[in-house]
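Below you'll find the structure, written out as C-alpha cells, and then a few comments.
Just one protein chain is left out here, and the rest sit where they should.
Moving on, here comes subunit A:
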C-alpha cells in the first residue's frame, strides 16, 4: 500500500547529522592518541559488558552439566540405555565446546581490562612527562568487593568440575587409543609370526618377549614398527594444566572485581602553561574547520555549515536535511571536508550511510555512528603527530606507530512521515528484490552502491570499516558471502569480473556447452562463421546433428596454420596465398563493425527533392516519343540483398552478335591428303587468304555446310545454357539466356555476394555435322550424322564485376587461342578495315553482350571511414578539396588522389610512380626494337596473376601494394599491374601515365597510357594488349584522370571516351592539374624501392611444375570421362610439346601455318582438333577450369584419342607462363 497511489516525487528522506568525532586527526598530540585508544577500548569494554558473553556461556555450561547429571541418573533405572547414552555423549561434546568458548571469552575480557589499565597508565606517565594535560579523560577503577570464601569455593568447584570432565574425556580417548593399539599390535604380531616361521632359531627368544602388557621395547627390525601403547591420563598433570589456564583467564579467588569507568572530569592545562609546540598545535586546531556534504546517488544535494574543530576533536552540526526523492535511493554518502584557515578544502573521507528500512521513520530512528577513515598523509611541525606518518611514544623512537585520520559521524537517516501519518517511502517494488534483499539487512548496497557488490574487496572493506559484527546472525549471509568470496579477509582477486553473476545464470558448464553439438551449432551461427551463417533449422536434438557438419569448419581451422602444398604446386605461391588470406582476414575484421552502420537510404526509400533540371527533364520527357527508334534500357528498381533466397536471383546474359569468328578451313579428305602434304610453304601462304575469302560452299565442306556455324554457350556455376546455332562468321543471335545464381551457403547478404569468386564463361563453339552413314545406299532413306562442337574461344567475366557494375554492356574481344587448327580468320575483312593502320592492331573476334542480374542488386558501398596517414596535413586538405571540386563537376569520373597501402594507411598516389628497372633479360631480348621491348615488358606484367581486391575485401577498400610487394606476392589487381607497367615504361624512357577510368568488363580500373612519337597507346596491364587511342574496340571506355610521377590531371573535357578526348595534359582547359602554380609539387618521396631485384628464372622448378600440371590435367580429363576409355596419343603429345616453346617465343603469333603443316605431315590420317591455351600461372584450379570449359573431353566418339602437352616458361621472379595444348584426334576412316 505504501505510496503505490502517490504521484512520484513525494518521498522524503530525513538525514540528521548530529556531529562528528575524530578518532584520529593529524593534530592529535600523543596524549590524544592514547586518549582515543583508551576511549575505543572503553567502548569495547562497555559493549562486551552489555553482551556479557562469558556469563552467558558459564550459565550454559552449568545447564549442560546439570543435564548430564540428570541424564545419567535415569539411565541406571530405565532400559533405553543407548538413547540416553547418545544424548549424554552429545551433551558432553557440547560441554567441551562451550567450555572452550567460555575460556576464550573470559580470557578476552581479562586481556581487555588489562589493556585498558595499561593504556591508562601510559597516559598518566605521558601527562607527567610532558607536564600538561590535553584531554579531560580520566579513568577510575572501581573495586567491587566479593565474598572471599564463597568466591574461593566457587573457583575451586569450577576447577574440580573441569578437571573431572577432562579426565573423563581423556580416559575415553585413551580407551580408544588402546583399542587402536591392540589392533595394530595384533597385526604386528601376525607379521612377526611369519618372520619367525622363517627364522626358527630365534623362535623362543622372540616369543618370550611379547607379554600382553604395555611398556615393551619394540624389536628393531624391518617390517611394521611395533606399536607403542598410549599413556594413561594422569589426574595431577591435568589439574595443573587447568589451574594454569584458570589463572591466566580468570580472576583469582578473593581478588576484587575491577570495573573501569571513563569520565571526562579531568581538567585541561590552559595555554599559558604549555610549551610552545603545544600552543602551536592548539592554534592549528583552532584554525581548522569541518563540514559535510550529503551525496545522494552520486550527486551533491546539500552540505552542512562549516564548523570549527573543537579542542576535543568533536564537531557538532545538529542539522537535519530533508531530501525530496523520487526513486528508491541507490546510495547515500557523506563527504567529510576539512578547511585549514583560508587556504584550501580537502576531502578527508567518504562515509557511506545505510539506506534505512521502510520501517525506520523520523523520530524513531536511533542515532548511529558510522566510521570513516582517510588515507591522507600529513606531517606537522608541532606537537601534532600527523597522519600516515610514523611516530613513537618512546624517547628512543622505537615501537613506531602509524595512524590514519579516522573518525565517526553520528547521524540518523529515516523516512519522513507525511501530513496524514503515512511514511513517505518509495514503493517497495522499486527496490530490486532478489539478491539485494538478502543483503539489504546489512545495507551493503546502500552504503557502497550496487556496483560495490562486484568488488568483494570493497565489500570486505566496508564490512571491516563499519565494524560489522561477524557473530551477529543478521549479518550471517553477508559474512558468509565475504568469507566465501575472499576466502580469508585479505585475499583480493587480482581481476575485475565483468559479469560477476554470469556463473549463476549458466545452466551448464562451458565444457558441456561445447560438447553439445546443437549449442555449438547455434553459437557458431550467431558468430556468423561463414560455414554456418545461414544454417537453416538446426535440429532440436544432438543426435540428429551429423558429425560431418563440422568437418569443413574444423578442417579450415586446422589448415589455417598449415601450408597446403597439395593445392599449390609451387611452394612460394602457397606462402603467398596464406599471407594474402591473413591480410584479408585482418582487413575484414577491421571493417566488420563499420558495416553495421546503416544510412537512411538503406532503410527508407524517399524521393529526392526535384530541382530545376529534373523538372525540365520531366517536362522534356512528356514530349518524348512513345516508341523511339533507338530504345534505351530503363533503370530498374534496386533490391537490397537481405530477403532473397535460392532461385530469386538470375543472371541474364543477352548475346547479341559476334564479329569475325574464325571460319573453317576445308578439311583434307583422305584422297586429298597426298596433295595437301606435298604443298610447299610458299604455296600455302599465297593460297590461303583468297581461298577463304570466297565463302562459296565447296566440296570440301562436309554435308555442304557453310563457313562456320557458331553458337554460344554460357556456363556459370556449372550451369550451362546455349544459344541456337547461327551461320557465318558474323552471326547475330540476339538471344537472352537465363542462368540461376546460387550464393554460397544460401547467404544472400551483401558481404557474401561480394566475395563470390565464380566466373561467367562465355564460350563460342562451332557446330560441325559429320555424316557417319556407313553406306552410301542408306543416304537416300535417312540421315545419320554426328554433331561435333569445336571450341573457338571464350570470354570470361568474373561475377564480382557483374555484381559491382550492375550491368555489363559492350563488345568484348573473344579470347581465341593463338592456334586454332582447322580454322582461320577471314583476313579479307580486316584488310578492308585497314585504311587506318592503327586499327589493324586490334585484329581478333568480338562479341557483343549485355549481362545483368535480375533483380538488380545493390552493391555494397565503400566504407565511409577515414584512415590514418603519414602525409602532410596540408596535402591531405588539398586532396580533399581537389576531390570535392572534381566530384562536383564530374561525379562519374573517378579521381583517386590518395589510396590505401597494404597496412591500411592513406598514401598520396603519385608516390607509387617512379621509374623502376624491368628484368634485364627482357631488355636484352630485343635490343634494337623499343616497341618489341615494350610489348615484352607488358607481357611480363600481364603474366603476373590477377587477383581482384573486391573479391577478398568486398568493395570495402582498394589496397595498393608497391611494386616490390606486388612482385613478391605475385598477385594483384589492375592498379598493381598498371603501376608496375607504368614504372617499367618510365624506366624505358617513355612518357607514361596511369589512366584511371572505366573499362569493360572491369568497371573502374587502371590502364597505362604512353605517348609514342605521333600517337598515344593505351595498354591494358592485365592482358598485356595495347590499343591505339582511336581503336573502337579498346576496352577502356572512359578516362577520369591521368596520374604521373609528379602530378595528377583530372579530365575536365566534355567527353571522357578516349576516342574523343585530347591527351595533351599541358592544356589547363582540358586537364585540371593537382599541383599548379598555387600549390607547387613539394617533391614527394616515392614509396617504391630504389631498384627491383630479380632472381633468375628457375628452369628446373618450371620443368618439374610442368610435369606435375600435365599429370594432374590428364587425370582430370580421365575423370571427366567416366564412361569412356581415354586413350592418349603419345606421338602427338610429343609433337605438341615441341611446338609449345615456339609459341611462347613468338607469343602466339605467326606460327600457326608452320605448325599445321607439321601436324599434317605427322598425323596425316587423323582428324585433329585442338588448341593451345595460355595463361599466367597462379594456381591449378584456373587451369583445370579453363581446360574444362573448352569441352574437349566431351567427345564421345569411340575411337577418339587425346593429346595434352604442357609447357611452363619461367620468367624472372618466378613469374610463370603456362601453355596447355589439348587436342582430340579421330582417325579418318
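Worth a mention:
Everything below uses one rule, namely that a residue touches a chain if its C-beta (ideal position, glycine included) is under 8 Å from a C-beta of that chain, and two chains touch if they have at least 3 such contacts; residues count from 1.
Assume contacts and distances are computed from a predicted model.
Considering only "Dynein light chain roadblock", "Small ribosomal subunit protein uS9m", "B9 domain-containing protein 1" or "Thioredoxin reductase 1, cytoplasmic", the record for the omitted chain gives "B9 domain-containing protein 1", by its UniProt protein name.
Screening A:318, A:539 or A:930 against the full complex identifies A:539 as the residue touching the chain left out. Contact with the chain that does not appear here is found for just one residue of A:127, A:174 or A:525, A:525. Shown as candidates are A:511, A:606, A:624 or A:873; the residue that touches the absent chain is A:606. Residue-level contact of subunit A with the missing chain is found at 522, 525, 534-541, 544, 596, 598-600, 602-607, 609-610, 640, 642-643.
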